[in-house]
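As structure tokens, the structure follows; a few thoughts come after it.
One protein chain omitted, others in place.
Let's turn to chain A:
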Amino acid sequence: MSTLSIYRGSEFLASGISHDLMRFVKKVSEAKSKAEERDHIHSELEYIKSRIGLPDVSSSKVKEYLIRLIHCHMMGYNVDFGLIYAIMITQSGESIADRRVGYLASTLFIENDNELAIMLTNTLQRDLQSAKFQDRCAALVAISNIRQQEIVKAVVDLVIINTDYQKETVRKKAYIALYWQLEIDPQLQDQLLPILEKGLVDKDPSVLGAVIGIWRNLIKKTPALYEEALPAIINHLRYILGGKLHKSFDYHGTSSPWVQMHCIEILEIVQSAGLGSTSEIAQIVMDTLRAAEKGVDASFAIIYQCVRVLSKIPSHYVSEFIEEGKEPFRAVQRFVAAQNHILKYLGLRCLSLMDDEFWNEEWRDGKVISEAIAISNGDETLVDEAMHLIERIATSEVIFNIQENCLIAMSSSALQGTPFHAKLCGWYAKQIEDHCTDTDWYLELMLQVIIESGRSLPEKYVDDYCARFGSGNVFSNQL
């Protein structure tokens, strides 16, 4: 693409970046080799190093240099010399844009035990009290990303104050910053937990959503903390399921799926730890599952998570749901039968979580599961799931049943000679060896596998096998 056409292009014009920056980015993007890229970047770094510290350089120029340094850093090059300037610009940058880039560069360049980080403290303290909410936000995000012990002590009280700020975006970030501070300094627990509990009754659903995410992490570490939080969490989940949340939280027809997800994860943790009321948990998971069945995309993720929880509770709860006609696993049927790889994968994952007693009849003979192998076309992620499931239910009959689908995959000309093909052939041969108890079809099937495998099976294996074939002693080979 010619430089001129880029200058005229709307993307460049809209970006507001300078010609120098654009030229640099373009040069680096179009480098034809790693060595060329390295040369461009090194010369750029030398150039910036010589200019950025000069006394007459403007704040916005420093901002631009920092953006270039971010680009170099992103490509994996060392830009340590730039950190001090990033920190300085957060303090003395003339415009909000300059200071914002300073914070961004600082958080990206700081390796978490960098001593220079302490120098940000004053700026953070100033910005946490700024009249402009944008400054507060920038500071809170930086605190969450940098996570240093000394900074924590210096700012924690100011962060706490921000959890009461009138703008919801500030409160939300303040709670998140507090969580990360708690992670670094667990001693703050007594001080911070009550504040985080307060977050659970915040009027704004955005804030509440973020706080629930925080509680998921807290409870994962210390399940016993669930007691104070659980009522509010279940309350909010019911609120979402009742369709009461504003439409802007919709994601492709599902209301606030990520928060639903966090709630279910919390229930899973609580249940696994043997805490909480199993029947209450089972009921609300069932309700969430029911609501999710109507949806797509993120709803699939929710269904998956619900199946995970249901598979962990004592099976008599699930049996009760089935007796009541609630069919907790009916969505799984749809997934297992799907042709789309992701949905099929999801179906198989659910099967692997579920207790055998809840499997449909049609899954037990292996044919439906092995369909995944037939349609896989080299998709190892999908096939691995199918293989694990087949191994779980393997009997002589099952191995016989799956032959058609396995042979379809093995005979695919596109896969011949690939490592995937070798893996599949070897796997099926082993299943036949391990499980077959019937000479009638054993010989014929093994022969077919060897033929379809082409050169994929080890030569020695094939030779040994043919030798045994000849000698009439067939049932005891090792792959």
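A few points about this structure:
Methods note: a residue touches a chain if its C-beta (ideal position, glycine included) is under 8 Å from a C-beta of that chain, and two chains touch if they have at least 3 such contacts; residues count from 1.
As a convention for this text, contacts and distances are computed from a predicted model.
Taking the options "Proteasome subunit alpha type", "Hemoglobin subunit rho", "AP complex subunit sigma" or "Acyl carrier protein" in turn, only "AP complex subunit sigma" matches the UniProt protein name of the chain that is not displayed. Residue-wise, the contact with the chain that is not shown comes from A:304, picked out of A:85, A:304 or A:442.
Residue A:97 is the one among A:97, A:161, A:201 or A:443 that touches the chain not shown. From the set A:74, A:161 or A:447, the residue in touch with the chain omitted from the display is A:74, counting the whole complex. In the complete complex, the hidden chain is touched by one of A:45, A:200, A:261 or A:336, namely A:261. Listed residues A:176, A:234 or A:457: the one in touch with the omitted chain is A:176. Residues of chain A in contact with the chain left out of this view: 6, 9, 11-12, 14-15, 17, 22, 25, 29, 67, 70-71, 74-76, 78, 94-97, 100-101, 104, 108, 111-112, 132, 134, 137, 141, 144-145, 147, 169, 172-173, 176, 180, 206, 209-210, 213-214, 216-217, 220, 246, 248-249, 251, 256-259, 261, 265, 297-298, 300-302, 304-305, 341-342, 345-346, 377-382, 384.
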